[in-house]
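The complex appears here minus one protein chain, its other protein chains still in place.
Right after this comes chain A.
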Amino acid sequence: MKPLLLSLLLLVSLCPIANAEQSNTLPSEESNPVELNIWGAANFDAIEPLLKAYQAQFPEITIVYVEHSSLELFNRVLSLRPADKKPDVLMSPAMDLQFKLVNDGYAKPYQSEVTDALPNWAKWRDEAFGFTFEPIVMVINQDILGHRAMPESREALLSLIREQSPLVQGKIGLSDIETVGLGYLTWFHDSQQSRTYGRLLEAFGSHHAQLYPNSSAMLQALLRGEIFIAYNVLGSYAFEWSQTYPWIKTVMPTDYTSAVMRTAFIFREAKNLQQAQSFIDFLLSDDGQTVLAQASSLIPLSENAVGPNSLLEIRRKPHGIFRPIVFGLPLLVQTDQAKRALLLEEWRHAMRTAP
């Protein structure tokens, strides 16, 4: 049973890997470099400043950053064979998948002054550590508004879709929750939180929502005019884009704003344990967090970090009640096969109901 399941998972994970897996290396300039293998779901562009800042402190380390989608990352870890090259640190915003890995014993505990300083909700068992706090937003091309006001809540979004129904037909973008870990996570969170969930699902289905493999792809489509509305996009990218392209507006829904936390953990079989630990310390330290706030689009968790992307800046923008997804046992429900099947069935059913 188990090998069969594993091979199935492997198959599932191999298909998208072919085009999604991307390896980037930041070579050390010293003669005897040590390697640090990081598997992450963040765009290399977004994470590069952090890696470089880390390398500046530890020039003897060659950093290999392998980029997966969050679901692939999970499946790759499950299907690792003894001979495979193992990661040292795993980073992903798909909290449910990260939690499942940690709960199932894939993480190596680590405790230091830096991890101790982390608030309790941002870590679990000294095994997984949150390092960003990212609101989930909707992004809207303001050209479709006409004279209407920008929809500030899901309720307002629904009325906009209703009123502009012909215009937004096929022009709504969503993450493909079947293949995108983060998409599934946020959609599941919506199903738990919102009374508008059912109507949202119906509206998205009936308007032939387009499905995208990640937030960046969705934003690019928005820019190209493929879609006018993107729902449940990672705030860290969206804010960056709407700054560059002013006709794209980022909205943190005022009814409630979901927030996810990127988490990192040290892999159980990490070969470069010492480097992995120093990387975790750097990632959570004020230095690392400030790099995120200033040079990358990711939003650091620490309130000490100062910069255009700091938590304080985000809080200054109009938003609803932050409903962060809690990094804890309830996330196991999201990874449950039966639950997932139920949700996906509902989803597929809705997406197929084209008139």
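Worth pointing out:
Note that a contact is a pair of C-beta atoms (placed from the backbone, for glycine too) under 8 Å apart; a residue touches a chain by one contact, two chains touch by 3 or more; residues count from 1.
In the analysis below, contacts and distances are computed from a predicted model.
Hidden from the displayed complex is a chain whose UniProt protein name, among "STAS domain-containing protein", "Amino acid ABC transporter permease", "Copper resistance protein A" or "histidine kinase", is "histidine kinase".
Residue A:192 is the one among A:57, A:111 or A:192 that touches the chain not shown. Only one of A:105, A:146 or A:246 touches the chain withheld from this view, namely A:105.
Residues of chain A in touch with the missing chain: 1-2, 5, 103-105, 120, 124-125, 192, 328-333, 336-339, 342.
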